[in-house]
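A single protein chain has been removed from this complex, and every other one stays in its place.
Going by the order they are written in, the chains are A and B; count residues from 1 in each one.
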Amino acid sequence: MLSRLKSIIPALIPFVVLTASVELAVRQGWVHSYLVPAPSQVLRAMIDSRDELFTAVASTSASALLGFALSTIGGIAVAVFLSSSRPIQRAFYPYAVFFQTVPIIAIAPLLVIWFGYGMRTVVASAFVVSIFPVIANTLTGILSTEPPLRDLFRLYGASTWTTLVKLRFPSALPQILTGLRVAAGLAVIGAIVGEFIGGQGLGSVVDVARTQQRVDKVFAAVLLASVLGLALFGLINLVSYFTLRRWHASEQ
Amino acid sequence: MLRNNNHAPLPNIGDNESVHRRHFLSLIPPAFLAACSKTPGKIRLALNWKPEPEFGGFYAARYTQHGLNVDILPGGAGTPTVQMIGAGSAEFGIVEADEIVVARARGNDVVALYAAFQHSPAALMVHASRKFADIGDIFKKGGTLAIQKGLPFARLLERQYGFDKVQVVPSPGGDISAFLRDPKFVQQVYMTSEYLTAKRQGTDAQVFPISTAGFDPYNTVMATSGDYLRKNPEIAKAMVAAVREGWRVYLDDPKATNQRMNQLNPSMSLDGFAETAEAQKPLIETDETRKNGLGYMTRERWLTLISQLEGLGDLPKVPAPEDCFTTLASTNS
Partner (left out) sequence: MSAPDSVHGGVAGGVDVDLRGVRKAFQSLTVIEHLDLSIASGEFLAILGPSGCGKSTLLRMIARLLEPDAGSVTISPDDRFQTAYVFQDAHLLPWRNVLDNAALPLELMGVARDERHARARAALRETELTEAENRYPAELSGGMRMRVSLARALVTSPRLLLLDEPFAALDEMTRFRLDLRLRQLWASRGMTVIFVTHSISEAVFLANRAVVLARRLGRIKLDRPLNLPERNEDLRLDPRYGREVKTLFSAMEEE
């Protein structure tokens, strides 16, 4: 336990230095607080608005998690479908790429038209933004199954489905988890963008605080959004640790 | 008063893209924007929206004739003009009067020089079929209200009428597609802009100006930092004079300026430009301005605004009205 704590210290040092410098700069008047709030002000904003922020964090978390869950399931399903044959891959993969390249900002208003104001649009936004890494990584993982192992399964008459479930999917798991790590952070971002357009959550807090020139509150909400992203990322790492720890180099 | 996301009559995806992209720019502390390079002698005037008739006078002004080398920086949704002025990334900027009061209360020394709009064009747009008698009715009969709820006028309305009977959603900027689709949709607009677009599309659009609820700050106000004003009083004077002249020109004949602005902002048609330029005239030129000059501001109006904001609890410190604005160059035009 102690060694785990010790390993965090190098990461904390820049944070402490940066925070202290900004605090000093604002107090001394070198930087205006209406441009960059002092960390103490951000903290104050968090405490003062804790009820509102708590509700917002809960809302954004729920939306991001749901969007992420949908892109995990959907992304893996699409990748499995794409892996079934080369012609299918060629036909449909470009459309999967679409999910990565289309700017969410441009289609978010469309999402409101289709899903209305509120959580459904936020979840849809999180989904759209986070699904592509799941598809791409899962597909790569599935297609990278060692040919001799595929031969082995063929030799003993395994059906396509059996091969998928017992060989290709477990084999792809490390790659899938990599995709999920990326998707987790993107889901939070997607949720916040959706909230700018559709209302509620941390995105709404940021938007409203901005119009009130409450930079401290903006920073507080943005910070909480990052923490949320980190938490989700950490969750994936935990899952990865438990599923891969006996057999994959990445967890050894 | 109303922030930048409420103009642009023609909704299209390209529009909204710049609308919302600017949102994120406003989250970058403008201190970093101040690092942008600056040609010596060049004066930057930052707008808080795209070039549209509301800035007509600023585009029509002949700055060089007043010895000024001015660069007009168009904006979009969320352009943080009041912070840009404070940070020094623009010498002059267009802001709303209530932004100035709040900024000063937070230690940002900005000062208003010229109020292009004597009255705010902000309004709530409804479908006439709902037969609202006055602005208060809107909050009693359900439906969706698209509003920037952080803005002072929204919070005033909330305090006065309560939002519990309406579904409050974010304002879609200049996009009226939701309004067109949903007869129970109410949206914050500029009555000189989106309202006209909605009418052109054949809907039964109707507007209730926010001023009827008692909130009527100066709008499209040119401001500068207190520091810059103290160091360059002559330049400030010249700017006001040039701008006042420009507005006179624009009021008398907007066509040429509209063409220039339309080239910079093709999202609005030339007809739209003409219609809006005409509709906004009574908000710009009033008996007051005929007596005291275009852009004229009074202490009373500022005091009213300050006490309204104070009542909302927005002001950590209460600024004095005379600190918020200054009267330069008393040329009548």
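Here, a contact is a pair of C-beta atoms (placed from the backbone, for glycine too) under 8 Å apart; a residue touches a chain by one contact, two chains touch by 3 or more.
Every value quoted in this text rests on a predicted model; they were computed, and no experiment measured them.
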For the chain not depicted, the shown chains it touches: A
Option touching the unshown chain, where A:A58, A:I73, A:V102 or A:L152 are the choices: A:L152
Positions on chain A contacted by the hidden chain, ascending: 146, 148-149, 151-158, 162, 166-167, 170-171, 173, 246-249, 252
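The rule is short, and it goes like this: only the chains that are shown with their structure count from here on.
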Chain A and chain B, separation of their C-alpha mean positions in angstrom: 37
Contact footprint of chain A on chain B as seen in their complex: 3, 13, 16-17, 20-21, 23, 26-27, 29-31, 78, 82-83, 86-87, 99, 102-103, 106-108, 144, 148-151, 167-170, 172, 175, 177-178, 181, 314
Complex contact set, residues of chain A against chain B: 31-36, 103, 105-106, 108-109, 112-113, 117-118, 196-199, 204, 206-213, 215, 218, 222
